[in-house]
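In this view, the complex is presented without one of its protein chains, the others remaining in place.
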Amino acid sequence: MTTRDFIQDRIDSLENRDVLLEVQNLKTYYPVRGGFFKRTIGHVKAVDDVSFTIRKGETLGLVGESGCGKSTTGRTILRLLKPTDGQILFEGKEITKISGAKLQKARRDFQMVFQDPYASLNPTQMVGDIIAEPILNYEKRNKKELEQEIKSLLSKVGLPEAAYYKYAHEFSGGQRQRIGIARALALNPKLIVADEPVSALDVSVQSQVLNLLKELQIEFDLTYLFIAHDLSVVKHMSDRIGVMYLGNLVEVASNRDLYKEPLHPYTQALISAIPEPNTAIKKERIVLEGDVPSPQNPPTGCPFHTRCPMAMEVCSKEKPPLKEVRPGHHVACVLY
Amino acid sequence: MSAKNTSFTQTPLLQVENLQTGFKIDGDFFNAVEGVSFEVKRKQIVGVVGESGCGKSVMSLSIMQLLPTGIGKIRGGEVKFEGENISKLSDKKMNNIRGKDISMIFQEPMTSLNPVFTIGYQIEEVILNHEKISKKEARLRSVSLLKSVGIPRADKIVDEYPHQLSGGMRQRVMIAMAIACQPKLLIADEPTTALDVTVQAQILDLLKGIQEANDMAIILITHDLGVVAEICDEVLVMYAGKIVEKATVDELFNNPKHPYTDLLMKAIPRMDEDVEVLATIDGLVPSVMNMPEVGCRFANRCPSAMPECLTVTPRLGEVAAHHEAACLLYDESWPEGTKPYREGASMA
Amino acid sequence: MLKYTIKRLLGTIPMLILISIVVFSLAKLMPGDSLSGEIDPLNTNPEYIEEMREKLGYNEPLPVQYFNWITGFVQGDFGKSTKYKTDVFDIIMEKVPNTLLLGVISLIITYILAFSMGMYSGRRPYTIGDNAIAGINYIMLAIPSFVAAVVAIYFFSFHLNWFPFGGSVDILIEKGSFEYYLSKLHHVLLPALVLGAMGTASYTQFLRNDIIENSRKDFVRTARAKGTPIRKIYNVHILRNSIIPLVTFLGFDFAALIGGAIITESIFTYPGIGMLFLDSVTSRDYPTLMALTMLLSFLTLAGNLIADLLYGVVDPRIRLD
Amino acid sequence: MKKNKSLLWLFALILVLSAFLAACGGDDSGSSSDDADKKEETETETEAEGTTEGEPQAGGTLVYGIDAPPEGLFSSAFYGIATDFEVIDLYDEPLITYNENLEPIPNVASWETEDNKVFTFTFKEGVKWHNGEELTVNDWLFALETIANKDYDGPRYTNVQTIEGAEAFRNGEADTISGIEVVSDYEIKITFDQARVNNLTNLWVYALPESVMGDVPVAEMSGSEWVRSTPIGIGPFKIENIVAGESVELSKNEDYWNGDVNLDKIVVRVIDNSSVVGALQNGDVDMLSLQPVSGPEVEPLENVEIITYPGLSYYYVGFKLGKFDNDSQTIVEENPKYQDKQLRQAMMYALNRQEWVDAFFFGYANVVNAPVPSSHWNAADNSELNTYEYDPEKAKTLLDEAGYVDQNGDGFREDPNGDEFIVKFSHYATGNPTFESRAQAITQYFEEVGLQSELEMVEVNLYYDMIEKDDPAIETFFGGWGTGADPDPSGLWKADQLWNYPRYNNPEADKLLDDALDIEVVGTDQAKRAELYIEWQKIVNEDLPMLYIAELEEIVALNNRVGGVEYDVSGQNNPAEWFVTE
Partner (left out) sequence: MASSTTLTQQKKPERSLSPWQIARKKFLKNKLAMISSVFIIIVTLLSIAAPFLAQYLSPLPDIAKVNIGSMNIPPNSEHILGTDKSGRDVLTRLFYGGRISLLVGFSATLMVIVLGTIVGSIAGFFGGLVDNILMRFTDLVLTFPFLVFVIVLNTILYGIVDGLWVLIIVIGILSWGGVARLVRSKVLAEKENEYIMAALSIGCSPFKVIVKHLLPNVASTIIVQATLIFASMIVVESALSYLGFGVPQATPSWGIMLSSANEPDVLQGKPWIWMPPALILTLTILSINFIGEGLKDALNPKSLR
């Protein structure tokens, strides 16, 4: 079976599975404080009305440039941040507003893999303890058994069992990321949000981690929300891809559709901007003008209209909704 | 840009010969760059690729003699600029070259600019360092430089501070600063790594444009093979302080010879093709402190390694036209009959 | 900036009110009934005492008393010193110039010493010179100020006879003449040296470490890449950055110095706010005590404000609005 | 004739108190209580103990040291701290002064009386204030009316209280004091509310310059510039310049009424105790009063001479025997703990007072056996008193007899009921570390005879508050009193007096004190008065409501270049006679 067939196969099979996560009109604003009493004087609209679903066993990639709100989306879904508005349904259950012990309990099912392999591991904890902690937060366990379990988990993510007794500072970035993955796996979660899991890694190590994530997905039937700024990495990892710009989801499509036929001007620019390690390909590049506007003060209408090469008058007035223009291909642009 | 220039047409702009740069760790020096030789011709864009810690940044700093004082030191070899050895120059003499003949831009445009001085001041400084002109003239030059690197409202921006600009704008300021004295060589050390992909595209376009307009040579240091493929003429691949492969850009991407280069290319997810499993390179780069004395430094990670790789140090040798690699697989001086077979040199 | 200043000044008001409540409560809690000072202690006639209590408003409920006190205070009526029998305001103003002079001179001394030593050390870290400076600094940091002061008087005033051992000015010199100011300076120098030297150590080390840290920053590499001479890099690029935290210390020092001056002034019998304060504590001069405490709290707040404003001035990254 | 600063004793008592209450500031060594004791100027019949040699010569500047910052109340009517008075004493002088026998003698004013009730005073003519105005009786009247004014905030009212009509004036019932009658510019008649032996010595005898202060409302006087920055007087020096809290410059009064003034200038400056020795050694100060502790250090200095003269203050250990009721001005309650006279006597025998005095006062103090300084004319001779020589054995015997024996074998005596008996001894605390050790030493003496003792160091301001209010926490306490020119101890000892801190209540003793002042009984016969006082001293010597410890000597250090300075029990001589040699 060729890789291409494999992917097609996968996409087909996924369509029959249940929706694991449904996000509706999610908004997450950060208050901007100022003055003596630190009053709220404005909001950073980090995530501004985002909706999507993830099916069980699927990988949804979220891609966008820095500050587009993709990480905030991931963290809000895990309820590490408080959503300002909207709904998050996990296995059909509302988790948007729960808090305290209830939230803590719910967190068992969704875990996160973090970006920075150096900052995401507590340097004062032994690796074994780092991985055991999530389990011990939920269950009382026999120490010996637990140790065995964690050691097998370590070997699953490609680390020697001896790593159990070591500290994070003794590992390289790639190995640390494996520890982070092991921690996320420890609770046997249903959803893993991987927030730029390889952006801090070197190319050769990056490929190891990406391969590992893929292997684990199949082994544990994991569902991923895969967040990255690198479109080629996202493409490699995801079944479907969402493109974010300034807190908005501007395009959602299957992996192949998106690359073959990007519809949104921003997606087009993004794809064309990626330098290919292939001198045979000479792309015509769409170079965008200017910078991303501040999310504290986003433009009216379509968030992209200030830089869009195809902007029309209507773009500055109305924010186009995300709509399905082809089967499985959603885009938020007046052109369609 | 003078008559002198023409008389040197045959000489490469920059020649680096057997450069060795050491770093002091716990009182001892260890070479982070070990015997690197290459040259840069006028108007040429040379890319240097390699993963972090491979010595590419150290090499570029060595050329500029910007190694941290007391910690980093050039321990051997020569750096010839327009035929003149500049690796032994005093700091004062070197200052006449830095910013004027050779200039440099860095990865982090935020931290590379002094936060407490205006953009204008920082550009004027480089001009005033090398040219005897009035402050007023220097300021006018700064504004036009800013315009030339595509900064809108340049006359306002000169009076602003770095933190008021976006990352892309800051990198443009850095470029303006670097080209202020029309250098013959620009060393760009990961100039787009900290930038978003759309901004990276802008900056790469800008660099290319400037290179063409100013007849400037560029050494572009990056870990991103895509960037290299985009704008470079020639590529050096570094691993563990050494150059393992050197080729023109087309040659390298179409026909990678060194197993390291080969694996590196296969490890990257590509937009243009779907691969289910990426190539990986197992193991780790050996530490600077216990680098093998002899043998290939990639040997312990190399899927095509032979026992000899641990004992024979490969030399950079021509493997094709405009293509050199340092690997025993291609070493012509290898005794006849014992030449190792080369299956597995490239992974399936 | 102006708007910010005004906003911050307004912001200090609730703080000052809170402090004034604390100060008032403390004064009420002081042993011996805070009113006793104002009543002639010799007249034990209960009617007289009652009359005085009434007259001075001590029979009012506490909130009313507080209100009376604070309204007077706001209008510059700090009350009458029970010891000096005159307006507290006048007494404080009498001493303020001396303390101010002491503070300013010692600050200057601190900054001069710290800058010269810190810049030297920062540029040549881990050399003999740097280590020597660090050694001196550690010792200066370790010697308690009062020990230093006592020894300084003993040595410089009595042994070498270089400096006067007390007072703020030679009374025989005509007021306002050049010699008069010289004499003031002569008197303030030794206490200022002691006070100033005490602060030097931490400043020096701070500056040194900041210079070392800044010298490793990317912008230094950029400056070098531009061909900027190393001397200029240190004196302009690095120093300008390292000054920022130091300058803001100035604001905090402002208030801290006066607190620190309590010890120094009392040992050097240098008549300033510090001595007045000690005096008002021991002699139960409540109006003076309260006014001084309020004043010093206010100075602390003002110092913080100045620090923040200075930050805005010296660091372009901080915009105050 | 000596111009003494004798007036001081009239308020010595006040001074001690106010000094204790208020003067402890400024000087962080906190030795103000010592200062207060020491500053009480003294007088006796004895000759001056120290004079300096050399030929008087004109000119020069003398530096006069004071050991605490002046408060700046440079007016006789308003000052509250001894250092202020030291300055006043240089530029102003009283109308009547005292000789070395502490007898009043005319200075600017002379007087006549027949019945000790009505006095006629005559002023010298041509005496001028520093501003050129002539001194008249109106200035004195002004002073008396100021002090009697209800707005007056100084501590001197007791010195005019006895004038007829003063009370009514103060209450606002009269516009003038009826007992004062101005006869002419130079003659004034004062009538007291009753005839007393000590009416004159009690009277306020400083004038205030009406010409400059007349317009100032009394309530504002103490804060006025005439008190604080430009005071004037009639003394040999006038104030030139004041640097608040640190120094005062005085210059020669060319128009001084009483002879020539030698010195051109006197600079008064504050010398902190810790700097005294160094300052004297370097010649930074020519003249200052010393604390006993400095004596041994200053003595070896070659350029400095030490003068001592008898002081008028004494230290004691008091017992709280009762409780004072402020409203009725009587002692209302008895405290049983120390009622047993034998116990008190035993405690007296237990004290090695001589050793204690030598250790803590370096020979500048003497043991006393009664509460009258020995330099007073009415002091009882030790031969007439029980001297309670140190005798621990006798103390033990007395305690045994009184029933204070060790019943539980812990080494300490229990009281006759068999209950635990602890001598709770209080001492005031300032920054001065010797206070703790001298107090500790006293408790050790008690412990040596088997009386368990506890020392409590109480912050000085609180201390006198507690004693005055008969706080139950104070059982036995350390104290010091300064007395004045008037040897009458009534104010400190009679049962109706607030300052009778031990609450000693002995009608027999009170009667003796009343008699000694009663003109009907003693007339003007000093010997007869002395007899009564000695009788009284015998009683209190026997009763021991307090354990008398020691009286202090006053110590003055003088630079050798200073001449013309004399001291006796009444204090320093006229500063006009001082001179310096170069």
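Letters A, B, C and D mark the chains as written, and numbering starts fresh at 1 in each.
Convention: a contact is a pair of C-beta atoms (placed from the backbone, for glycine too) under 8 Å apart; a residue touches a chain by one contact, two chains touch by 3 or more.
In this text the structure is predicted, and so the values were computed from the model without any measurement.
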Residue, one of C:Met119, C:Val169, C:Ile212 or C:Leu301, that touches the chain absent here: C:Leu301
Hidden partner chain, touching residue among C:Val150, C:Ile173, C:Leu250 or C:Val313: C:Val150
Chain not shown: contacting residue from D:Glu133, D:Asp340, D:Glu459 or D:Glu531: D:Glu459
Selected from D:Ala429, D:Leu513 or D:Val580 as touching the chain missing from the view: D:Ala429
Hidden partner chain, touching residue among A:Leu78, A:Met244 or A:Cys333: A:Leu78
Positions on chain D contacted by the hidden chain, ascending: 28-30, 273-278, 291, 293-294, 296-297, 355-356, 359, 429-438, 440-441, 444, 455, 457-459, 462
Touching residues on chain A - with respect to the absent chain: 37-38, 75, 78, 80, 104-105, 107-108, 110-112, 114-116, 118-124, 126, 133-134, 137-138, 162, 165-170, 172-173, 180, 183, 186-187
Missing-partner contacts on chain C, residue numbers: 15, 18-19, 22, 26, 29-31, 138-139, 141-147, 150, 154, 158, 255, 258-260, 262-263, 266-267, 277-278, 281, 289, 292-293, 296-297, 299-301, 304
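Following the convention adopted for this analysis, only the chains that are shown with their structure count from here on.
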Farthest chain (mean CA position) relative to chain A: D
Selected pair, greater C-beta contact count between B-C and A-B: A-B
Distance between chain centroids, defined by C-alpha means - chain B, chain C (Å): 54
Where chain B touches two or more other chains, by residue: none
Chain B partner contacts - residues on chain A that touch it in the complex: 3-4, 6-7, 65-66, 172, 202-204, 206-208, 210-211, 214, 229-233, 235-237, 259, 269-281, 285, 287-288, 291-292
Chain C residues touching chain B - in the complex, by the definition given at the top: 216-219, 221-230, 237, 240-241, 244, 314-317
Residues of chain D that touch chain C when the two form their complex: 14, 17-18, 21-26, 28, 30, 61, 69, 71-73, 78, 80, 153, 155, 157-158, 222-223, 228, 241, 243-249, 265, 267, 269-272, 274-275, 278-279, 281-282, 284, 326-327, 430, 459-462, 465, 498
